[in-house]
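This is the structure I want to talk about, given as structure tokens.
Only a single protein chain was left out; the remaining protein chains are all shown in position.
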Amino acid sequence: MTTLTLSMRDRLKRYAAREGFGLFALIFLIIFIVLPILTVLLWGFAIRWRFPAVIPTEWGFDFWQETLSRADLRRAFPNSIVLSISVTLLSMVICLPASYAFARMNFRGKQFFLLSFLFTNAFPRLGLYVAIAIIFFRLGLVGTFAGVVIVQLLNTLLLMIWIPTAAFQGVERSLEEAALDVGASRLRVFMQITLPLVFPAVFAAVLLTFVNTFYETYGALLIGAPNVLTIPVIMFPLINNQPIPQYGAILSLVLFAPSVVLLLFANRLLRGGYLTAGFGV
Amino acid sequence: MVARSTRSLLPYILITPPIILVFGLIFFPAAQSFVRTLTGVDGSFSFERYLEFMNDRSSVTSLIFTFQVTFLSLIGLFAICYPLALYLRFSNSRVAYWAQMVALLPLFVPGIMSAYALIRFFRGRGLLETIIYQLSPVLSETYYSPYVKPEGIIIGSIWESIPFTVLVLLAGLRQVESGLIESAQDVGASRWTIFFQIILPLTRRAALIAFCLNFIAIFGSYTIPYLLGPAAPQTLGVLMQRTYQEYAQPLQAETQAVITFAVCALVGLLYVRTVSSQRTGRN
Partner (left out) sequence: MSTLSLKQLRKQFGDVTAVHEINLEVGDGEFLCILGPSGCGKSTALRMIAGFEEPTSGDILIDGQSVVTMAANHRPTAMVFQKYTLWPHMKVYDNIAFGLKLRGLARTEIDRKVNEALELVGLPDYGKRMPNQLSGGEQQRIALARALVLEPKILLLDEPFSNLDALLRVRLREELRRIQRRVKITAIFVTHDQEEALSLADRIAVMSKGRVEQLDVPSRIYDQPATLFVADFIGVMNLIPAQQNGATIDLGALRLESPTRVNGTVTVAIRPEDIAIVGESDVDAWGGEVEQIIDLGHYRKLLVKVPSVGTLKVYAPKALDLRENQLIGLNPSRFTIFRDGAAPIEVKREAVAPLEMSVAV
């Protein structure tokens, strides 16, 4: 009896020692990460919020109408949407066949070519875009929609190649052979066996690509501005030196909207390990 | 025979479009810029553009400042993320679940929104100071706001990099099989021995990947230093954008870009080597 209670107490102690750190970490993370995000949310729906009130003293949607009817946003919003969709679709068209080749075919230099996509991460974005801008300037691509698409496409390559490649490699070849064996054509095997099996990973890659492009700032800033403005680009002046904080807050929430979709899939995305697969871990 | 030769060409046809993008828009511009920065006004080989950079006080200050900010951010980042990842690896509790969820949240927040959120939270009379004031008005008088200070850049960089770093470190820690740790416990190793002798060496690769990618991202970043950092000194990213767009001096911006490349290329090479050595080792 005594030994039992002792070991119970021992276990409790150990639990407290371990979860003590967890609780501390959780509280720190909530203050450091959740509260700043919450601040944006509160500002988005605040009409009056003065120090030292912890929450706004007056609430309402007044600023939403004002912000959403701004001329620059009216120009930037469709730009952002059309850009993100175009870049995502183009990226799929370019990358998915390539990732299939990387996963399923044998050819000389395969490893080298696959690894070369890592270099999209190996250069600092802004510096790279300055170098690209100098070339684009000569080609007349600076300040054009096409120019921004090309630069943003570059950003999507690593995720869109590596995640689907890992997914295609994960499909047992014998699953495809078994379908061939019962008489399915190669196309049908791809459509009915391979594709459904890689769908979660490819879907994750597409979603990430869309959201990342929607946020993309540097390419749009350096190549697109001032002709092709996107939401993140028009936010800079609204955040810096802007006496009315609500503008920034509301635009932030607009920009955040697609992420909410991504958040809904976050669990599945992370469980599959697709995110880290895209960085070579 | 015809069928066979098209079959062997097919993979190359499939990978050509993305490869063209990588080579045409990364290697080529980087190399071209590199060559151009080494060319003088008269078209001959010359260091004059680098000398110009080195003789400009604000450029050099900016380079040093960028290094300082990057290293301090990385130290803070690992100080937070490694213990957290370690805890998440070995705990299955609800607390751990929520801690992980919260830690990954910034992944889904657009960069510019996070800058805005941090400004509103950390600036003087922001939410943080308000909360402190509500707890103790006296204490709030000592509140030091990191906004428009170097600390602002560091806090912002850490904030943005936490999810990725935790994910990479956690993935590395998950690859350390429990059996390895249990067998070490079995032969009587203490917690510290297990950590230093087994866990740390086995997660070196993941830590390297996290270090390299975060270094490159922070060293060349723009949004956070521009919005959260001081007006002077500036980081290289801010300087570069200003030089290119506000001062309209693309050639000087190019020199600055090539210098950031040179720094990041070393780190980038380390990253590519780390990833490729493991991949070929696996095959």
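A and B label the chains in the order they appear, each numbered from 1.
Rule of thumb we're sticking to: a residue touches a chain if its C-beta (ideal position, glycine included) is under 8 Å from a C-beta of that chain, and two chains touch if they have at least 3 such contacts.
Worth saying up front: this structure is predicted, and the values here are computed from it rather than measured.
Just so you know, the chain we are not showing touches A across the whole complex. When you scan A:I27, A:L68, A:L175 or A:M191 for touch with the missing chain, the hit is A:L175. Even with one chain removed from view, chain A keeps its contact list with that chain: residues 172, 174-175, 177-186, 188, 192-193, 196-197.
The rule is simple: only the chains that are shown with their structure count from here on.
The part of chain B that touches chain A in the complex is made up of residues 8, 10-12, 14-15, 17-19, 21-23, 25-30, 32-33, 83-84, 87, 90-91, 93, 95-96, 98-99, 102-106, 108-122, 125-131, 133-134, 159, 162, 164, 167-168, 171-172, 206, 209, 213, 216-217, 219-223, 226-227, 236-237, 240-241, 244-245, 250, 253-254, 256-258, 260-261, 264-265, 267-269, 271-272, 274-276, 278-280, 283. Interface residues of chain A facing chain B in the complex, by the touch rule stated above, are 18-19, 21-23, 25-26, 29-30, 32-40, 42-43, 51-54, 94-95, 97-98, 100-102, 105-107, 110-111, 113, 115-128, 130-135, 137, 150-151, 153-154, 157, 161, 211, 214-215, 217-218, 221-222, 225, 232, 235-236, 239-240, 245, 248-249, 252, 255-256, 259, 262-263, 266, 270, 273, 275-276, 279-281.
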